[in-house]
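Just one protein chain is left out here, and the rest sit where they should.
Going in written order, the chains are labelled A, B and C, and every chain counts its residues from 1.
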Amino acid sequence: MNNMYFTEEHNLFRKSLQDFLKKEVLPHIDKWEKTGTIDRFIWKKFGDMGFFGINYPEAYGGLNLDLFYTVILQEELQKINSGGFAAAIWAHVYLAMTHLNAEGDEAIKQNYLAPSIAGDKIGCLCISEPSGGSDVAGMRTTAVKIDDHYVINGAKTFITNGVYSDYLVVAAKTSPEQGNKGMSIFVVDRDTPGITATKLDKLGWRASDTAEIAFDNVKVPVTNLLGQENEGFAYIMQHFALERLVMGVNAHARAEYALDYALQYMSERKTFGKSLDMYQALRHKYVDLYSDMEVCKQFNYSVVFRLNKGEYVVKEATMSKLKSTKMADEVIYECLQFLGGYGYMEDYPLARLLRDSRLGPIGGGTSEILREILSKIIIDKKSYKPAT
Amino acid sequence: MNNMYFTEEHNLFRKSLQDFLKKEVLPHIDKWEKTGTIDRFIWKKFGDMGFFGINYPEAYGGLNLDLFYTVILQEELQKINSGGFAAAIWAHVYLAMTHLNAEGDEAIKQNYLAPSIAGDKIGCLCISEPSGGSDVAGMRTTAVKIDDHYVINGAKTFITNGVYSDYLVVAAKTSPEQGNKGMSIFVVDRDTPGITATKLDKLGWRASDTAEIAFDNVKVPVTNLLGQENEGFAYIMQHFALERLVMGVNAHARAEYALDYALQYMSERKTFGKSLDMYQALRHKYVDLYSDMEVCKQFNYSVVFRLNKGEYVVKEATMSKLKSTKMADEVIYECLQFLGGYGYMEDYPLARLLRDSRLGPIGGGTSEILREILSKIIIDKKSYKPAT
Amino acid sequence: MNNMYFTEEHNLFRKSLQDFLKKEVLPHIDKWEKTGTIDRFIWKKFGDMGFFGINYPEAYGGLNLDLFYTVILQEELQKINSGGFAAAIWAHVYLAMTHLNAEGDEAIKQNYLAPSIAGDKIGCLCISEPSGGSDVAGMRTTAVKIDDHYVINGAKTFITNGVYSDYLVVAAKTSPEQGNKGMSIFVVDRDTPGITATKLDKLGWRASDTAEIAFDNVKVPVTNLLGQENEGFAYIMQHFALERLVMGVNAHARAEYALDYALQYMSERKTFGKSLDMYQALRHKYVDLYSDMEVCKQFNYSVVFRLNKGEYVVKEATMSKLKSTKMADEVIYECLQFLGGYGYMEDYPLARLLRDSRLGPIGGGTSEILREILSKIIIDKKSYKPAT
Partner (left out) sequence: MNNMYFTEEHNLFRKSLQDFLKKEVLPHIDKWEKTGTIDRFIWKKFGDMGFFGINYPEAYGGLNLDLFYTVILQEELQKINSGGFAAAIWAHVYLAMTHLNAEGDEAIKQNYLAPSIAGDKIGCLCISEPSGGSDVAGMRTTAVKIDDHYVINGAKTFITNGVYSDYLVVAAKTSPEQGNKGMSIFVVDRDTPGITATKLDKLGWRASDTAEIAFDNVKVPVTNLLGQENEGFAYIMQHFALERLVMGVNAHARAEYALDYALQYMSERKTFGKSLDMYQALRHKYVDLYSDMEVCKQFNYSVVFRLNKGEYVVKEATMSKLKSTKMADEVIYECLQFLGGYGYMEDYPLARLLRDSRLGPIGGGTSEILREILSKIIIDKKSYKPAT
């Protein structure tokens, strides 16, 4: 373990988390991957263990721990090899709950954040739309205020936890004519009339339910507005740094998992009378990949360290996701190759890993959009300062 | 169409094949991909159309056409986007039937080759074993001659058409102590007692049935020996050039399909008010990939041209598979990216393409084994001359 | 030798060319590389041997041979390892002379083309300017017609043979207000008053003189206009296909040279008691690079074949240069590595090769500009048809 960032407490937490995942989660993964549905009981267990509250306030049942606990949670979730399960957890804790915590008022925190931490309510975050995911400001869903309600109309797509979650954090245009200055965020109960969700069939993340969601005159009480009206775009942008950093961390963790698995395999599999790990061409390839992973990992840790201290790391978090997700895809591609035909079999972990990992450069801001952001920061010297 | 190699007749053949595939095959693909079973009727239709006999002798119902017809068949099969269906056809025509035609005697040709051309019998080729696929000479399956039978014992794995085929072309050691000089090839009826096949769950090629097959005291009449006893290794090696070249051709064809699809998509999808094909970063990436595909394609055609003239092209065919399969994986990876979230959905073609394409650098000789072969030819100046 | 394109006559030509280069050129290369000046006598010898007239009409002393003779000349020039010497020849024969032959009238052909073929006059082609090389249409040099002269003013830069050539083929704006529709081409004698050339210090191509050239009221007789006034841009574009294809051919040839040299070295150099060509990691890397070269080479040959038949190959020639020059840089980078410290020494061929090769993706249209062209052809479906 890397003693530059991790204390004894961190390591103990990791150990107990590993035990928990092995005992409570691993035995169910294959089933959830097959059905595309995560059994409800596990959410409650996560809540009971406190995992959802790691970096949320104690007032709502959280543990208020430093960011390296989050890193540990994310890393270990990758290492049970279900990108979909990890995504479901992540969408709940870092997509939906982040908004509740940052912009929700006391009532919302009591009604949504506390039960989210407890594992009683599950959330999702609805930003992307069929007509466009990259161009957040171009979204078409509207929320029209009528008396003490907003009426939401539109469609969202690719929403993680979009079918089975209990509430939806939804971005919609309250002042469409004002572009990205006219967007607001709402928390919406699943059973509100007018919401229909359709499950999507995906290359990977198969344990997670991804939905296309239609909003047909969905009435939401004004009290369910998060933060200020028309401030939604700024809120979304503010939270991207953490979201992307987490996706970078996930990427190095699954690459490490692939490398560890492959090395074990290579030490056992023999061809032409020698174990695979004795072939120089494979050895050199392996350590090259391992080094790529290690370099990303250390970079990611350094960004976590700075974010944890409160530094402004939009640039670094963007780099983290951009580079780590590509690295992970490449590492996993080659690790699958090390297994030969077995790499292609779904009974061996690399096939699923390849499918799951491919989401990295797409979800949460595509690599091209990240390059656009970096171009603005590095080339045009624009500051992506958080709204204050 | 490339008029350096393709005549008017070739082009007409391609056109009618496209029509056939669109009408007879495409409507069933999604079902076959889901069930992992190709309906039997289509084999007969392929037989009726003469597609299985394209480069087999007229004496057995074949058409004896030049290799560019084979290229066309392969290319068009890739473009209906079911690597599994294409693989099933390919394993039948280029893995199993090649041996029947090259080493089978008249009786075998009448009993197996002719019905294979007609689409009445389907074959598979069993070389790889659980204990090793790269090290062909290290296979453990044995065939012991007892009176007028050989008794086969052992296990094969990753066998395409291994569950549903009617006969199996099987490599086994007849003189195990002689290493690769002690291997023979047999054609074995599916219903011979002692054969059991287990279907494998794969990343891609899902329409094709891939099996692990156990041979438990399987009695095969001596007349089912293909060619000479103990010459099996040489036979296998001789046919690799064509097999690998075909896999190279497949690779450029699926890359071209991915590029065509992506371009269409990019011309229709808009972000930030512009269609994707207007973004310079995407345009440059696209034409780079397109050029990679085109360079491989022309290389592959030139090798086909030479093989068709009877030249010795083991080196070139090996390069063809090595480079084209990697190119295809990279092209498809990026084309999926062009689709953003939709690339990740199984309802769009790129997800399946990514899964199917990944087999390229593994099946039919891994890239590492191809590099070993090229090293021997180019560096050690070994001639891989066909046994005569 | 590749018998798909090369006849016995081609092979004999190659052999005698090799002998000639070895005897007449090689002994002087190191000197020319050091001084940046090619001795004049060699131009005459090339002329005497007919090398400058290979694909020019017999009427002016040419041999009117097919394009594969040109390929042979280019390939062998690369293999004496002086990118600068090869560039000087190439700029004369394919940049300057192409314009004389295609657009020059009888007088110009007698006065410039014939002596160019004979090796008595050397030419250069002046298109690029200090203010921009990619944006040909944006050039600023003007040619104002006054009575029976044009008066040229402006500056050119990066001009190969720009210091020592006898005449200059110069592009200038005759109707600046008409953009690329207002450009004309002139042939200008070196000793015309007002021309000054400054030699540039370059990373590679050191045997070739590259100049920045100032034109200060240079008076050129109207008879020295090549072709029609204001048609210059179309002329330049027309000749790009051949120029770029030649640069693609050069690239595969120098990569092949690097590979051949490296293999020889690796078979002789021992580390840890084994010759380098026995290390699997190096073997696999080597054959990968070799295959990359071979694939490009065969692609390039196929484009030459089609151009030779009169086909329209702007797209393919552009791909040829784009892909082959990058391949060459990568191959040479790695071959240098195979030599260890000796790769870094100028007494060994790889250092110069690395320096020379780096020009490939820049000169004669940068890789980015080639991607722009390919984008227009492939994505926008623009036809780059030659003006007729």
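We take it that contacts are C-beta pairs under 8 Å (C-beta built on N, C-alpha and C of every residue); 3 or more make two chains touch, one makes a residue touch a chain.
As the structure is a prediction and not an experimental result, all values here were calculated from the model.
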{"item": "Selected residue (touches chain absent from view) among C:Phe20, C:Tyr312 or C:Tyr333", "value": "C:Tyr333"}
{"item": "Among A:Val71, A:Ile213, A:Leu226 or A:Leu322, the residue in touch with the chain that has been omitted", "value": "A:Leu322"}
{"item": "Option from C:Trp43, C:Tyr60, C:Trp90 or C:Phe158 whose C-beta touches the chain left out", "value": "C:Phe158"}
{"item": "Absent-chain contact - pick from C:Leu63, C:Ala234 or C:Ala281", "value": "C:Ala281"}
{"item": "Positions on chain A contacted by the hidden chain, ascending", "value": "4, 263, 277, 280, 283-284, 286-288, 290-292, 294-296, 298-299, 301-303, 305-306, 316, 319, 322-323, 368, 371-372, 374-375, 378-379"}
{"item": "Residue ranges of chain B at the interface with the undisplayed chain", "value": "279-281, 283-284"}
{"item": "Where the unshown chain meets chain C, residue by residue", "value": "128, 132-135, 138, 157-158, 200-204, 270-273, 279, 281-282, 329, 333, 336-337, 340-341, 343-347, 351, 354-355, 358-359, 361-363, 366-368, 371"}
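Criterion: only the chains that are shown with their structure count from here on.
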{"item": "Maximum centroid distance from chain C, chain identifier (CA atoms)", "value": "A"}
{"item": "Interface sides of chain A and chain B: same vs different residues, half threshold", "value": "same"}
{"item": "Chain with minimal offset from the mean of all protein Cα atoms", "value": "B"}
{"item": "Cα-centroid distance, chain B relative to chain C, in whole angstrom", "value": "42"}
{"item": "Chain A-chain C separation of Cα centroids, rounded to whole Å", "value": "52"}
{"item": "Interface hub residues of chain A, defined as touching at least two other chains", "value": "279, 281"}
